[in-house]
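Only one protein chain is missing from this complex, and each of the others stays in its spot.
Read from first to last, the chains carry the letters A, B and C; within each, the first residue is number 1.
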C-alpha cells in the first residue's frame, strides 16, 4: 500500500535524500546530533558541569525532546513500521533517547551522577552518521570478504599473547609489576601492538630479551592484517570500476586501470559507484 | 591394517571431524581446553588464589584427569601410534598433562609456588586450537614462501639495532639509563619497533637527535615486512582461487578476480579452498 | 605581453630553473631558507637566547631584509603580478616576512616574547621547499584520488574513539586519570594510533580488558589506510610509466613493468615523469 498525503511527504523528507527538503532535513539532523554529542562531552568536564550545570541540563532535555519527536515521526511515516523499529537504526534511534527518560525513574541522592553516566550512552547517536556516508561500503565489503582470515589472525595473536604473557609472568614476576597472568597478557598486548604505555616494563635482562623478541614478532605480525586488507581492497577497487557505468554513455565493463570510457572516450574520473544488494 | 570395532569408532570420534559425534567431540574438547586455560590465568591472580585456592586445586586435577584419559584414548585408537606420539600435537598433548604430575614428585615447602609455575606450561594446550582452523594455511604458506626475505630483514634490523644501541650507549651513557650496550640495544628495539615504553629516554640534545633518526628509520623499515607479506599474500590469494573448484560443476582454473564460474556461471563466493600436501 | 630587458632576465633567474643563473639562485635561496629556519629553532632554546640574543636579533633582521627584497623582486618581475600575490606561494612569501615587521608595531614590555612567538610563523618558509620537489606529485595525486575513502576512514576512527573514550570514562573514572570524556577520547586516540604515551593508563581489570580490545582494533585498523594508499599508489605508478616518454626515441605507451623501451630497446630506468594539469 503506497503512502499518501502528509505521511508520504513526511516520509520523503525524513527517510528520503532526493528532494531539497529531504537533503536539508539530513544536514540539520546531522548538525543536531553532533551538537548533542558535543554537549555530552563537555558536560563530563568537572569544572564546566559545576559552573554551567543548569544550562547543560536544559539543553539535555531540549535535545531529548527533539529526538523523541523525530523518533515518533519516523515511526508514523515509515513504510513498514515494524521493520523500522527493529532495524539497526530503529534500535539506535530508541537508545539515543532512552537514557534521559531512565534518569527520571532512578531519582534520588545519586541522581546527578547517574544521569551523567546514562547520558554517555547517547553517544550511540553518532552511529547515525554512518548512514550518510555511502562510500563506506567498499571498506566494509573488503573487511567482510577477509573476515575468516582476520579471525584466524586474531586467534593466532591471542594465542601468542597468552603464551608470551605467561612466560613474562614467570620471568619477571609480581615484584616488577607483572602481578598476574591476565596483567602479563595485558602487557603483551600493549607491547605486541607497539602501543607501549610503559606502566609495566621488564627489569631483568632475560625479561628485556623476551620483551625484545615480543616486539620484533609484533613488528612482523603488523604486516599480516595490512597484507590481508590490501589484497582484498585492491581486488574490490578493480571490481568497483569494472561494474561502474560511464556518465556519458551509461555503459559498464571498463578495465580496473581505465581512465576514459572505452566506448565513448568520456573521462571516468568521477564515475558512480555501483551499489550492490 | 584397517581399524575395527570400538577402536575404529573411537578413532572417528576423536580424530575425525566428519561424523556428528566427531564434530560434537571437537566442540566439547575446545571448550574444555579454553576453560582449563582460563583457570590457569585466574589462579595466577594473588587475591583469588588465597581465597579460592582449594577450588582451583580441585579443578586443576579434574582437567588433568580428563586430558590424561583423552591422551591415552588418542594413543589407543591412533592408526599409527608411534607417529602420533612423536607428531607435533602428540608432544603438545603430552606437555599439557605433564606439569600437574611433575608437581607430585617435587613436593615440599615450595610446593605451591612450583605447581603454579609448572601450571603455566599448560598454556600449550591452547596450541591445540590451531588444529581446528583450516584457513590458517594460507597465512602460514605466505609466511613460509617469504621465509628467506623475512630472515634477511630481521638480520638487517638486528645489525641496525646493535649499531644504534652502541652509539646511544656512548652518547647518553649510564647516567641517563643506558647502563650497558645490551640495555641500549633493548632501548633501540623498543624505539625502532615504535613501542616506546619510556622507561629509558634520551636526555642530551645529541641523544634526542639520534633517537629521532632511529625512529624515522624504524618508520620506514616497518614498511618492508608489510611489503613482503602483502606481495606473497596477493600471490597466494590469486593462486587459491585459481585452484578452487566451482560448487556447481566442480571445474577449476578460474581467474584470480573471477566472481562467477566461467564454465557454468555459478557464483564462486564461498568456494572450497584447496588443501595442499 | 612578453617581458623585456632587466625584468625578463630577473624573471628567468627568480622564477625559472632552466638557466644556470636560475638554478644557482634556487640553491642559494633554499640554503638561506634552511639557515633562517634553523635560526628560529636555535633562538627558542632559553640558554642560547640569553647568551647570543643580540646575534640572533641581528641575523633575524638580516634574513627579514633579504626575504623582503626577494618578495619585492618577485612582484616586480612576475608575468602576472596579481595572480602571483594571491597564489599559494605568494601568500607564503608574504607570511614569511610579516612577523618581524609586526613585532615593530607591538613593542613594549613583552616585546621579546612576542617577537619570539611571531618568529615561529616564519617556519612557513619551509613550505617553499616543496616547490622544488617535483616527485611529490605522484604521492599527492595518490592521496587525492583516495580522498573520499580516507575521509570515511577518519570518520569511522573518530566515532570509534568517541564511543571507546566514553566507555573508558565510565569504567575507569576521574580517579585513574580519565578526568573527562574529552580526555578519555584523547587517551583512546593515543592508544588506537599505537602511540601510547603512558601519561594516562587503565588500572582496573575491566579497563585493561577494554584497553586491550581498543589496541587490537587499532592494530587491525592501521591496515586500512595502508591498503587504500597502496592500491592507489600501485595504480598511479603503473599509469606514470605508461605515460612516460623514452629518452632515446621519445615515444610513450610502455607497460607498467617495462624495463626497456619497446620501440627502440633503450633502458627506461630514469625516464621523465609526465606532469599533468
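Everything that follows uses one rule, which is that a residue touches a chain if its C-beta (ideal position, glycine included) is under 8 Å from a C-beta of that chain, and two chains touch if they have at least 3 such contacts.
Just so it is clear, the model here is predicted, and its values are computed rather than measured.
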Among the chains presented, those that the missing one touches: A, B, C
Option touching the unshown chain, where B:41, B:97 or B:228 are the choices: B:228
Absent-chain interface as seen on subunit C, which is shown: 37, 40-42, 44-46, 117, 120, 123-124, 126-127, 129-130, 133, 135-136, 138-139, 142, 150, 154, 157, 182-183, 185-186, 189-190, 193-199, 222, 225-230, 232-234, 237, 256-257, 259
Interface residues of subunit B (partner: the chain not displayed): 148-149, 151-153, 155-156, 159, 162-163, 166-167, 169-170, 174, 179-182, 185, 191, 194-198, 201, 205, 208-209, 211-212, 215-216, 218-220, 222-224, 226-228, 230-231, 234-235, 238-239
Contact footprint on subunit A, counting only the chain that is left out: 194-198, 226, 230
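Everything that follows uses one rule, which is that only the chains that are shown with their structure count from here on.
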Most central chain, Cα average position: A
Chain separated most widely from subunit C, comparing mean CA positions: B
Length of the line joining the C-alpha centres of subunit A and subunit C, rounded to whole Å: 29
Junction residues of subunit A, two or more chains touched: 182, 185, 194-198, 222, 226-228, 230, 234
